[in-house]
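All protein chains of the complex are present and in place, except for one that has been dropped.
Just so it is clear, A and B label the chains in written order, and each chain counts residues from 1 on its own.
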Amino acid sequence: MIRLEKRPQPSRAWSMATPLVAVLATMVMGGLLFATLGKNPVEAIRTIFWEPLFGEFAFYYRPQLLVKGAPLVLIAIGLSLGFRAGIWNIGAEGQYIIGALTGAGVGLAFYPTESWIIFPLMVLAGAFGGWAWAMIPAVLKTRFGTNEILVSLMLVYVAEQLLASMSLGLMKNPEGFGFPGSRNLQQYDSAHNAELIAGTGMHWGVVAALIAVIFSYVLLNRHMLGYHIRLTGEAPRAAKFAGVKPARLILFCLGASGALAGLAGMFEVSGPSGQVSIDFNVGYGFTAIIVAFLGRLHPVGILLAGALMALTYIGGDIAQGNLGLPSAAIQVFQGMLLFFLLALDLLTNYRIAIGKPEVA
Amino acid sequence: MKLTKLLAGAAVALGLAAGGALAQDKTKVGFVYVGPVGDGGWTYEHDQGRLAVEEEFGDKVETVYVENVAEGPDAERVITQMALQGADLIFTTSFGYMDPTINVAKKFPNVKFEHATGYKRAENVSTYSARFYEGRAVQGTIAGHMTESNIVGYIGSYPIPEVIRGINSAYIHAKKVNPDVQFKIVWAFTWFDPAKEADAAKVLIEQGADVILQHTDSTAPQAAAQAAGNVVTFGQASDMAEYAPFPRVSSIIDDWAPYYIARTKAVMDGTWTSVDTWDGIGPGMVGIGEITDAVPAEVKAEALALKDAMASGEYHAFTGPLNKQDGSEFLAEGEIADDGTLAGMNFYVEGIEGSIPE
């Protein structure tokens, strides 16, 4: 009989090895999937994982990994703080949208004045917008005990409507012949979140993501607040005795994740995306939840998980273009990858034993 | 079974690899889609155009596509990817791809780009769009005759010029044949949510509409009309012939095939130049699906005559005298709207109730 035995200590070796095993397993299963769709499995797998990093056009795709990964990491870092404490912000997508709206709003308000102060103001406005949007569920929770999962999720839909309304009304480009969408901030130097070094994909959002990783690592490991967050998640009763004030923690965790999501939205709208439009948001806020858990809520893990997700997106698009794989197949493949990564994590904490259990 | 498929897959791949060596003299055409090819509407029809290109040129072309590409940086990356992989001609089929297309086009002066529904062009970027409002004029005529309650329901997606133009065109022509007609307009505020479209159609029917026009792509309104029994609908984007002869009595079909074939041919011949194409019924970019026998013969004849008049250029759907909703003059007697005004249309014509959301 096969059974699981809990390891006294999580295995370090396995915690390093499982992601690799999972990726290999996904390659095998994904390969079978691609083969049943009539595509060359080896070629498909190679295209997804190898092409963006080391292929002929890697010079272009590598910077794109940063562009795609940065918002995911930035949002996921914020979410991970709350998730560790058992505070569930599912609405990062909404905070991302609002951050983009407030950030872009400030920039557009100054148009066409050129000044170095505009961009920093936009950064502040973006962070504030996301923070304020996250404060709604936070305050409702601390005041009335309203469930934050539901409120934050509902606010995503509200934010989407606001976004549509802004792109059709207030922020519509006056020189856009009546079409929806704002001015392109890429063409407005003071508001443009440009690449810091051309051709590297490195923009302020990437820098912010890296700072967030370091900051979150320090917070969780070296700071009293981080200790309280971890304690609340792992042992809520103990946390109470240790003097943790739940309300303050809720305000902090939701506020921080909202601010980071807002920042991500602001950096996106002023940089890679360039304009406020009806379909500005592409689901980063939801994907970041997966990234947070894939990274085991650990800052460095999140960094790696964000990079991996970005890789599968970019590689997936290349596979669509080059091999004619439907995007649905790529989605299934990503789903498999997540399943294997999550399931095999088991081996870190448990060992598989064969034989009868000892009588305890 | 899996093993045989695996082997078959490998064989196919080998075949492709062998073909790859000859790829040099093929014209490579890329398509970037905003939705899945299985959306049965906008993207589906563009993909039909792509398949028509393959059919037309056979071995001489290679087409590639990427579906579900979000507007913004993802679009820019995918367009760049196609250009890097040696595409000669790239069609970007959503309004939101406008700036990304222009950005990429700057980096690849030798690749030709075609952006659908936008207004920014360059040396190597053309734009193309369809005069769907001509089809709306035909629908409006039929709708005006067919309605008995004099209430026509209209489901809009977002209040953008494209949709508003359609509403105006349909209203003008419905009013022409039926002065008592009234339009009830519901905005879904989504491009794609079949369940919401179904609800919107039901609401309009419940409020007395017996003709439904839709500017959304799902067949949900057709099914709602069928359930109601006595409501007339029109196919949108695709023919939706599965609901003919009733409730679907006609349709507007996006037919991109002739344009895609012509532009591919131009690239092959080296005659491609940057143009702004806005084609209607005449060149076949807007198709009018068969008008079924549920429509009385004289109405059908009138609708077809209107269609022919627009196809030949003898009649324009926006011909004065026309006033704006607020009563101010839009077009004087006999005056024809210019394309600039039409492209950015953001007002209702006189007679339509309600205001355009902003």
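As a working rule, a contact is a pair of C-beta atoms (placed from the backbone, for glycine too) under 8 Å apart; a residue touches a chain by one contact, two chains touch by 3 or more.
Assume contacts and distances are computed from a predicted model.
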Protein that the absent chain corresponds to, by UniProt name, given "Helix-turn-helix transcriptional regulator", "Ion-translocating oxidoreductase complex subunit A", "Acyl carrier protein" or "ABC transporter permease": "ABC transporter permease"
Displayed partners of the chain not shown (whole complex): A, B
Residue of A:Met16, A:Ile117, A:Ala238 or A:Leu346 in touch with the missing chain, whole complex considered: A:Leu346
Of B:Asp25, B:Glu148 or B:Glu242, the residue in touch with the unshown chain: B:Glu242
Of A:Ala134, A:Leu185, A:Leu220 or A:Ile330, the one touching the omitted chain in the full complex: A:Ile330
Contact set of chain B toward the excluded chain (per top definition): 35-36, 38-41, 44, 153, 159, 184-187, 189-190, 192-200, 202-204, 206-209, 218-220, 223, 238, 242-243, 353-355, 357-358
Absent-chain interface as seen on chain A, which is shown: 3-6, 37, 83, 140, 144-147, 149-151, 153-155, 157-158, 161-162, 164-165, 286, 289-290, 293-294, 326-336, 338-339, 342-346, 349-350, 357
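Operating definition for what follows: only the chains that are shown with their structure count from here on.
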Mean-CA-position distance for chain B and chain A (Å): 35
Residues of chain A defined as touching chain B within the complex: 32, 34-41, 43, 57, 60, 64, 67-68, 161, 164-165, 168-170, 177-181, 184, 186, 268, 272-275, 277-280, 282, 313-314, 317-318, 320-322, 324, 326-328
Residue numbers on chain B that touch chain A, as the complex places them: 2, 5-6, 8-10, 12-14, 16, 30, 36-37, 64-74, 76-78, 80-82, 84-85, 95-96, 99, 103, 119, 158-161, 189, 191, 340, 343-346, 357-358
